[in-house]
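Can you read through this structure? Questions will come right after.
Coming up: chain A.
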Amino acid sequence: MNISEVHTELGKFFQGKVSEVITSGKISYFYFDREIIYDLFLVLRDKIGMEFKHLSYIASVDMKEHLELIYCLYSYRWGSVIHLKTRIDRGNPHIRTISDLYVSAEWHEREAYDLMGIVFDEHPDLRRIMMPDDFEGHPLRKDFVEKDNYHGIPTKRDKILGRF
Partner candidate 1 sequence: MLELSDKILESFGLSSQYSLVVIIILFFVYGLFALTFGSLFAGITSWYERRIAGRMQSRIGPNRVGYQGFWQWLADGLKCWFKEDIIPKDTDSVLFRIAPYLVFTGVLCTFVVIPFAPSVVGSDMNVGLVYIIAITALVVAGILMAGWASDSKWTLFGGIRSTAQMISYEIPVALSLIVVVIPAGTLSLQKIIISQGGAPYNWYIFHNPAAFVAFFIYFTSALAEGNRTPFDLPEAESELVAGYNTEYSGMRFLFFLFAEWMNLYVIGGIATAVFLGGWRIPGIAYEVQMESIWLQFAGFIVYLIKALILVNVIIWLRWTLPRLRIDQLMIMCYKYLVPISILLIIVSIIFTILYESVPVVGLVVRLLLFLLGVVIMIYFSYRVYYNIRNFPDKTYLKWMI
Partner candidate 2 sequence: MTLEERLNAVKKENEILLNMGPQHPSTHGVIRFIVRADGEIMVEALPVVGYLHRGIEKLAEMTPYPGFIPYTDRVDYLAAMFCNHAFVMGVERLLGVEVPKRAEYLRMIASELNRIASHLISLGSMAMDIGAFTPFLHGIRERELINDITEMLCGSRLTYNYMRIGGVSNDINDNILKKINDFLDRFLPGFIEEFNRLITYNEILVKRCINIATISSEEAINFGLVGPNLRASGVKWDLRKNMPYSIYPEFKFDIPVGEGFKGSVGDSYDRFVVRVKEMEESAKIIRQAISNIPDGEIMAKVPKRVKPPVGEVYSAVESARGELGYHIISDGSENPYRCKIRTGSFSAMKAIHIKSQGCFIADLVVLIASMDIVAPEIDR
């Protein structure tokens, strides 16, 4: 069940909302709109022909003008893997959570929230996962500037050799 069959299958359910299959480098993926995320993953997970039951990871990428979320799904029954992408504008980075469909999504979404600042609505426990709770800013963004010190601890190391 490779990506193009999945794409045609989904094309029937979500006409306008699913973009064309794009292959860049060694991965082929397609974009989908933010609103249909819940139904899309419900179909992907439970439809007999697809059964993508294992959500491998959610990668958040900062494409400078907008943010992107990459979902990677495995179907153990058919032994296939597909990647889906969705665009999120930097203004209000909101998207619905899929942690009620995939339990593993909860922590991946928390990481995306913590490091990239994408807020997942109806997430059961949206907290920072890597950074301390009172940390401002989202480190993985391209425009993230690190402050000089955190609670008085200097974040820049003293330069012995003047190089780094």
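What we mean here is this: a contact is a pair of C-beta atoms (placed from the backbone, for glycine too) under 8 Å apart; a residue touches a chain by one contact, two chains touch by 3 or more; residues count from 1.
How were these picked? Simply put, all candidates are chains of the complex that A comes from, given by their letters.
All figures in this text were calculated on a predicted structure; none of them were measured in a lab.
> Using the touch rule from the top, find which candidate among 1 or 2 meets chain A in this complex.
The touching one is 2.
> Looking at the complex, which residues from chain A come into contact with candidate 2?
It comes out as residues 24-27, 53-57, 59, 61-62, 70, 72, 76, 79, 81, 83, 102-104, 106-108, 111, 115, 125-134, 139-140.
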